[in-house]
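Note that one protein chain is taken out, while the other chains of the complex remain in position.
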């Protein structure tokens, strides 16, 4: 029916089980190889501090990538995550400085995220606004709100309990990394082991068929966005804690990083396809590239070039194995 | 019994011709109303200088929106246009300063655009890299190149002939605006009156059907990207002429503006749908909103909010009229 | 002992200013024999990651121009956690409650002070041209979402006001992005709304912003003789403009010394790490107004 099939004609020998295995594990395997090569060749790469630093550097992206995966799997799109990170951070910081209560601050941040997410969901699912435009609009509005409430200034945080969250470690792993790991586990289970995840894939694969099969498409979509909002707000609060301030212009361009990580991990923008393991690898690749370039002191201008090249290399490699599969 | 008859049988009230007319012209009409209201209420809005200024402010977006429309119509996506604008401007300025020849400078800029576009096309059509990732990668690489060749510095232009281009007027209209208008005419004809345009819509609407009908899908896609590259480079050169220098960090975020204008104008991200008139209106709405907010002295922070609100309002209005259409 | 390795983190690596700072820091590294690692840190998240990255590379300290001054506590903590020495450059860091962070030595400029120099330079030129202040409009190309940008432009406007400029004659032109085209569009509208003025002056956060305003004015026939634009930075964009055969509305730029900032901070940090000298708690550098008339001299004085 398409190229894919025609190509497979060319390789009739491929054993389907082997093939499936290759498709499923080539990304992780590729990453393991990359990691080994880098460890051997790049000085200081393979050290506890560096690896922990690397993980810390992708903790926020990782958390949000988990929910973005669901969003993309349901054939939606969310550009507002960067702004939500900023807004949740700013709001949390302001509440914290006014009330001194960490609980209130976190509550306010998460509630804001939930509201933003739900608003996106309602706009897209019920009012049928194109997801790109709807979330572009919320992206602008939420960024505006972040600037307005903070008067354009970063909001400093002096509460030590809050700041410590971003700093403290358990078994040598920083809390943000653990939270991110927890997200991967939770959303991995959600995607693969629950009806929620299956229905998400179903509405991404064929919304009309899913609806006729009894999936409450609109409600599900709102939930997906709402969860995305909450997780993003959490990432924003953690970021605020790590950088000890709520920054209204934080995380600009964050949305593209997150979406790239997902796509790199094999999530289809056309919906219906997602693998949590792939997303994890996508996130790690993004972080590793950044990390290694800094370790190697690559010139800032060449970093652009390199990032582009590596992004391409990663998808091209991934392409090789899916030769013969549908795009 | 044809469709028209069947529909009218089912919904006796709605005259299908009227309905079609409404669908086709509601956007332009809406804009005319908006324009009239603004002219009456916003001081200085309805003046030759302001209207010309408005058009000038969207000239670059307009040019690129014409080709982006084709790109989206064929179910593709291009994030690299902002970088291409910067690179073409920088390259043109450098060639101009070295050789003093406007012809060579323009040639170099356009050639660069063509190469970037063709590279995108080949990556996407033949190597089957996801369009988002492919153009994100070229976006990064081309931006990097712009920085590298210019060493991060603006490249000054002192050639008067070149500078005059951005400045001079015919019948009171600046040349960039006229070039943009020409693009709308050319691409309008291309979309609606040529095989190229029909095939573009066909591969966006159903690539498989197009292929089975003998359309050379891959080649067509490369052409679309190539043309987009050339037009974008032209926009970059015009920008360089207007600001009398090639700036490597010009036009960041430009891609989202262009894509938004297209989507606002009714171009579907799922391919197969495009109307040049809609795109024109989309571009004008974007420019008008910006213009009016500045005329009204809206605070910069509230501008974000307003831009978001207006984007939403525009699509929601557009949504109302398509109510009842099959999704 | 291991060779000394220091980081140099800047908020906007693409900006010519920081490229220059890095270049001079490299020179210091060569002169003093230490290893320099340059990392761009566009936001708080990347900044923390970069500091951790430096630690992994076993750097002993870093010079930083943070993406936001309120990141002070984060910088301080990250440095302490990794046992690194830190000096701030350009922008002075503060903590959560806005207090200067005493433990981090600083060398830099005050955005507000630089802005004032812009305003003073313009005021002096208005006097020299014998314009009637009432007939002059001032465009503030604003990008208030960036705190330094606001400080600079406000400094300029305050200086103008101090010289007798009417507050009502100041027109804000908010740019959507920090590039020349956005400044052009914003200024264009400001000009449309205020055709009553005979003369114009323009200020902005950098040379590119002012350039946009100058181009917009030219489009309406407001040329060099009725326009005074003064930028900030003095790098290539300004140089291009000041070296054009005919004068334009771009009157000059307040140049700041990337050499001093880049070279001296790195040397100070090196000395601190090697135990040779503790850096001074604060050094304020000054900018100089560079115009067509005094270009060469200013460049020489600023050492570039």
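Note that the chains are named A, B and C in the order they appear, and that numbering of residues resets to 1 at the start of each chain.
The rule is short, and it goes like this: contacts are C-beta pairs under 8 Å (C-beta built on N, C-alpha and C of every residue); 3 or more make two chains touch, one makes a residue touch a chain.
One rule holds for everything that comes next: contacts and distances are computed from a predicted model.
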Select, from "L-arabinose ABC transporter ATP-binding protein AraG", "Phosphoribosylformylglycinamidine synthase subunit PurS", "Nitrogenase molybdenum-iron protein beta chain" or "Nitrogen regulatory protein P-II", the UniProt-recorded name of the complex's unshown chain. "L-arabinose ABC transporter ATP-binding protein AraG"
Check the options B:201, B:235 or B:286 and report the residue that touches the missing chain. B:201
Contacting the left-out chain: of A:136, A:201 or A:261, that is A:201
For the chain left out of this view, which of B:215, B:285 or B:305 touches it? B:215
Selected residue (touches chain absent from view) among A:33, A:213 or A:317: A:213
Contact set of chain B toward the excluded chain (per top definition): 1-4, 6-7, 9-12, 189, 192-195, 198-199, 201-202, 205-206, 208-216, 272-273, 324, 326
Go through chain A and note every residue touching the omitted chain. 1, 5-6, 8-10, 12, 14, 16, 19, 193-196, 198-199, 201-202, 205-206, 208-216, 268, 272-273, 326
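Methods note: only the chains that are shown with their structure count from here on.
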Category of the chain touch graph - line, ring, star, complete, other: complete
Centre to centre, by mean C-alpha position, how many angstrom separate chain B and chain C? 34
Distance between the centres, which are taken as Cα means, of chain C and chain A, whole angstrom: 34
How big is the gap, in whole Å, between where the Cα atoms of chain A centre and where those of chain B centre? 29
Two or more other chains in contact with one residue: find those residues in chain B. 147, 152, 300-301, 303
Return the residues of chain C touching two or more other chains; collapse runs of consecutive numbers into ranges. 14, 144-145
Contact residues on chain B for chain C in the complex? 43-44, 47, 49-50, 53, 56-57, 60, 147, 151-158, 167, 174, 239, 242-245, 247-253, 290-291, 294-295, 297, 299-301, 303
Chain B partner, complex, touching residues on chain C are 14-16, 19, 142-145, 172-174, 176-177, 179-181, 184-186, 188-190, 192-193, 195, 208, 211-212, 215, 218-220, 235-237, 239-241, 243-245
Along chain B, where are the residues that touch chain A in the complex? 123, 127-130, 132-134, 136-145, 147-148, 152, 208, 256, 259-260, 263-264, 269, 300-309, 311-312, 315-316, 319, 327
